[in-house]
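With one protein chain held back, the other chains of the complex are shown just where they sit.
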Amino acid sequence: MITILYFAWLRERTGLSEEKFLLAAGTVTVADLVDILAVRHVSAFQARRAIRCAVNQEFADPSTVLNAGDEVAFFPPVTGG
Amino acid sequence: MITILYFAWLRERTGLSEEKFLLAAGTVTVADLVDILAVRHVSAFQARRAIRCAVNQEFADPSTVLNAGDEVAFFPPVTGG
Amino acid sequence: MARIVVSEADFDVGAEIAALTAGRTDIGGIGCFIGTVRDNAPGTPDVTALTLEHYPAMTERALASIVALAENRWPLLGCTVIHRVGRMLPGENIVLVIAASAHRQAALDATAFLIDWLKTKAPFWKREDLASGEQVWVEARETDDAAAERWQER
Partner (left out) sequence: MARIVVSEADFDVGAEIAALTAGRTDIGGIGCFIGTVRDNAPGTPDVTALTLEHYPAMTERALASIVALAENRWPLLGCTVIHRVGRMLPGENIVLVIAASAHRQAALDATAFLIDWLKTKAPFWKREDLASGEQVWVEARETDDAAAERWQER
């Protein structure tokens, strides 16, 4: 099981701050997870290139491998400061 | 007549904050004035390359021409801020 | 050594500088940057409020790592980063960066680095309330990425 968090317009478009997800057997990367979530949350994941990801509170790449217990966050490019 | 001002170690070495000077006839530049003052204030004008000059409160060059009524200031490179 | 704060509360720039420099005689220069909420259009203001969302579990960690990079790169004698979250009105403070060093160049460079990196590497998102009633997520600017990148070239 992993925890998925959404921020900013990803939170609004998915209608969720958080959801749980049961990892499939075998190697699952961030890119794989996005493929699956894009089916479930069509409008949120439409503009994939505008989406950033963090795994366990560190910025992650599409190729980052996920493990049970991970906290995976999806959000637009940051705009603080 | 011009007014000559000294600041920082030039003030200390000349022992003067201010002195008056009667301009000679003809064209007198800052460099000419330094030649004359170097005779009067030997230790102050020893390190000529370390001396900066302002004429009427604007930075001046050795070639700047002096006129009666000018305020000429000599000082070391500035160290404020 | 660094002071890192993420809070809804406003900050007091004078008090933060005083706290950082109190009793210190080794500091020669203090750089400081304050980001404030701005109307997009002077004269005909169209931003009525700004809301800062963040990712709490990641934010302080990200800020600490940005500060550590700065401390690694410049001989800092003090560093403060305060970022507000929640709802703010035009004119209000958003972010404060302070960097102190023996010499001014390190203080100024570290200040610029901290705000450049914070803008591109810390998980904050701005949403503007517009006069029209619309709520718009601010888009990241390419110039911000470029500003952050220039610190890697050196």
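Order of writing sets the chain letters: A, B and C. Residues in each chain are counted from 1.
Keep in mind that, in the parts below, contacts are C-beta pairs under 8 Å (C-beta built on N, C-alpha and C of every residue); 3 or more make two chains touch, one makes a residue touch a chain.
From a predicted model like this one, the values you see are computed outputs, not experimental measurements.
The undisplayed chain touches these shown chains across the complete complex, B, C.
Seen across the whole complex, the unshown chain contacts chain B at 5, 7-9, 54, 57-59, 71, 73, 75-81. Even with one chain removed from view, chain C keeps its contact list with that chain: residues 12-15, 17, 21, 23-39, 42, 45, 90-91, 102, 104-105, 107-108, 111-112, 115, 119, 143, 147.
The rule we apply is simple: only the chains that are shown with their structure count from here on.
Contact counts per chain pair peak at A-C. Computed from the mean C-alpha positions, the centre of chain A lies at a distance of 26 Å from the centre of chain C. Separating the CA-averaged centres of chain B and chain C is a span of 48 Å.
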